[in-house]
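Every protein chain of the complex appears in place save one, which is left out.
Showing subunit A:
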Amino acid sequence: MSTTKVQAKPVAVERRRRFDRRWAGLALLLAAAIYAPFQLVPFHVFQLTMVLVYAVALLGLNLLVGHAGQISLGHGAFFAVGAYAAAVLMDRWALPYPLTLPLAAAVAFVLGLALGVPAMRLRGLYLALVTLAIAIFLVPLLKRFEELTGGSMGLTLAKPQPPAWSGLAEDQWLYFLTLAIAVASFLLAASLLRSRVGRALHAVRDNETAAEVMGVRLSFYKTLAFAWSAMFAGAAGCVYTWVIGFVSPDSFTVNLSITLLAGLVVGGLGSLSGPVLGGLFVMFVPSISQDVNDAAPGVIFGLLIIAVMYVAPTGLAGLAGRLIKKIPRKE
């Protein structure tokens, strides 16, 4: 009796301490992220902005693949839909850019919902097939509706300008916009996963039959996962349009979808830090290795994906977590 009471207290303290450390770590990371653009040259700021854009897209993909266990080889399509929604709204209807974000996210959400309905009936590799086919089909479709999308030439847009009160340069302003959206997305995803939705998704991933017996409605949660995931990808696409100021069908080929999946797998399926690590990976591995050979990024991506699946199914995020646990702590 008495021993259990004595033990119970240190466990609670330990948990509290771990919790504090985690928040301290996140705050430190955020401080560094805010400080960085004042120290870097504009090109590096742009690269970091793109890391955040990819991280938001991967966050969405992670909800679907990492947490709900459904495969998507076509997430680039939702990214493209978000990007094009923003571009068309700004170009044809001259909408101010902040308004395009909710609209682009909503369009992607509805599309994800619409695709999620047939996807409920498809399992595993069939879902992968359908999503792949959609990603392939999107490019000629974008080229076809030329009066809206600008065809193969794409659309060129003015980038959002920093307001005068901020005193920031254009690249810094874009970076902070993206950072704010990324942080909001992470908070949203984290609270989503901590809620009953998150638990339901994990149940669906781990054992569909058991989940159903526990009262989780499979069709509802699978469709929902698709829609949420598409929404994040669409939001990321919208920010992409702001940052690049240009969209064309050839930026959103099936390679984008495959690269996103590769980044997520290497970054870490089913973890919150996985998308950030994946974003870093997707951004920097190609730009560094391209100096060796045009094909080098592909070779590295391909080998790493296979290696990660063998030795570290939780990706870089899981690997980092394991290393941190090994560091001896002072008592």
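Just so it is clear, a contact is a pair of C-beta atoms (placed from the backbone, for glycine too) under 8 Å apart; a residue touches a chain by one contact, two chains touch by 3 or more; residues count from 1.
Throughout what follows, contacts and distances are computed from a predicted model.
Per its UniProt entry, the chain excluded from the display bears the name "Branched-chain amino acid ABC transporter permease", taken from "Branched-chain amino acid ABC transporter permease", "Anaerobic dimethyl sulfoxide reductase chain B", "Carrier domain-containing protein" or "Ferrous iron transport protein B".
Note that of A:53, A:244, A:261 or A:283, the residue touching the chain absent from this view is A:261. Not every partner is drawn; the one left out touches subunit A at residues 65, 69, 71, 73, 118, 121-126, 128-130, 132-134, 136-137, 140-141, 143-144, 209, 254, 258, 261-262, 265, 293-299, 301-306, 309-310, 313.
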